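Partial complex: the chains shown occupy the same locations as in the complete assembly.
Naming follows writing order (A and B), and every chain is counted from residue 1.
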Amino acid sequence: MNFGSDNVAGAAPEIVAALEAANRGAAMPYGNDAVTARLDKIFADLFEHPVAIFPVATGSAANALALAALTPPHGAIYCHAEAHIQNDECGAPEFYSGGAKLVPLGGKDGKLVPADLASALESAGIGIVHHVQPASVSISNETELGTLYRPDEVKALADVVHRYGLKLHMDGARFANAIAALGCSPAELSWRAGVDALSFGATKGGALAAEAVIFFDKTLAEGFAYRRKRGAHLFSKMRFVSAQLEAYVKDGLWLKLASHANATAARLAAGLARLPGVELLHPVEANEIFARIPERAIEGAFADGYYFYKRGDVNEAGARCRLVTAFDTRLEDVDGLLASLARHLGAGARRAG
Amino acid sequence: MNFGSDNVAGAAPEIVAALEAANRGAAMPYGNDAVTARLDKIFADLFEHPVAIFPVATGSAANALALAALTPPHGAIYCHAEAHIQNDECGAPEFYSGGAKLVPLGGKDGKLVPADLASALESAGIGIVHHVQPASVSISNETELGTLYRPDEVKALADVVHRYGLKLHMDGARFANAIAALGCSPAELSWRAGVDALSFGATKGGALAAEAVIFFDKTLAEGFAYRRKRGAHLFSKMRFVSAQLEAYVKDGLWLKLASHANATAARLAAGLARLPGVELLHPVEANEIFARIPERAIEGAFADGYYFYKRGDVNEAGARCRLVTAFDTRLEDVDGLLASLARHLGAGARRAG
């Protein structure tokens, strides 16, 4: 019963089945296959807009390649201090961009604030040769703290981004969770809100290894095919990556899977909120929960066979923990974890009593 | 009936089955899973030597990351003028190494000549600050022209490489075809012959997307895990890459698959050699065939539904063509292609008569 991350889950059966189907017969390599050829239309329909789509196999590849396309080596990429690109990709964006600088900004619950972004850009020294030049802004939706930007919030940021001549990138490793939770259309949360490039994630949502870089302005994709090949992210048997993406969005599978993850997270969050001594640290809007939990309860739950991330920051009230649900999280495991925590908290309370 | 490349084939059933097996239950991400944990021992046993093994998903990633580990930005990588790293990876080795220079050398049938390598290194200006510094040599085995280096030939090159303080890398995208054809052990063709780092390929051999960088001297792997992550080639659901590698080498599957590819290539080559006006351009030692074929026969075969690569270089005798067989090439397709070519050659001959 592993609540450590949504990438501890395997792959959805529909996607495995698609792999098997894609395995029939020969196919031209490097994306010149029939499945990959279909992706343009499939995603243009999904986003109600022409797109330039480039399948890759890791989220870091999607982010780093997309940001490199939007940012020159002497450029700056603005993001939240909690952003995955800033903290968890070992400098992949710097590597792919040729040494651009990431500029971390604050913001409640993992979300950038338009006014703060504007003042940061205002004082960045645009046009002054001594300073790296602001080129792009990257936001994650679902954010790294489990919260969501609404379309109008994205729009408000995009207005600042574009006013200063920058481009807006969205890290959509959990884009499905955001769409499923907000009930808006992919278009509303992306290009209509001002997103220029999207890292569309499928791996965390139920694929084996499939992501896509999506440009809504094809001129931004110039040279991108070479960047991807040069980064060694062009697959010879590309059909096996493309087939995952096709199956993932077919008949709304991606939203069905994400809705389940969101629903189990909601159930888990509600239960945690009722536990004495457990504190939710951020609004739970999709499939990630951040909570402060007394140490004894954490250890007890781990001993009972449950797992989730215990972060460094610890105080007398407990440790900051991250719990994530996935497309295949079982309700009984959610309830089991809640019961385990309750039992160990109660025991503690009794000992304290 | 596609003889364009071995990467037009799908995946072997045993490997697909392994993916399905790996999909059961949760697993820790980023290589902290049970399957990945087994690879160290599996490959140490296979190579009869301790190894540091790093799964990736493309051959270019394996090559570029391995070479970057062996070569500083101011270094030079020596390779054959026909090498995949020199011609077909859009500069991935330059990108990953931080701008090292590839130095192409000649050599019959795609193989480097020890004496030529030695004289190139002798005149490279080692220790002179104006010149990039020789750091590594990369050879492909099976070579890009379908030929093979025997263990003693690798050893002769390795002696030169090490005499000058360089490291030897082997691009083993078709290592299985080489081992199957030579009947030697993986150890004999790698570390025992002086190979320091090997790109071990599985994709062309029958996997969906799985390769591995293997270091025989673990000190060369220092910092490699960061390079891989930074290159965005560390997979969150790593078990799906590792499971392919495990299944590929289990019970000799990799050699069984490669032997079939080699045997069908031999049958095809023998048939081509008997065709009037068809000339084999290099010894056929594994699963790649290079032949000059009259244009009318090429067009006829294509019209009959066969496909292979027709290279630019054309003369009155015909065009330079590459034909590749795979683990799933059917004998009837080989014979069918030969019959088609014979028919169109004969027709031509008649027209000529």
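The criterion applied here is as follows: a contact is a pair of C-beta atoms (placed from the backbone, for glycine too) under 8 Å apart; a residue touches a chain by one contact, two chains touch by 3 or more.
From a predicted model like this one, the values you see are computed outputs, not experimental measurements.
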Total identical subunits in the assembly as filed, 2 in place: 4
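The rule is short, and it goes like this: only the chains that are shown with their structure count from here on.
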Rounded Å distance, chain A centre to chain B centre (Cα mean): 35
Touching residues on chain A, where the partner in the complex is chain B: 1-2, 4-5, 7-11, 16, 19-20, 22-29, 56-61, 63-65, 89-92, 95-96, 203-204, 208-209, 226, 229-237, 240-241
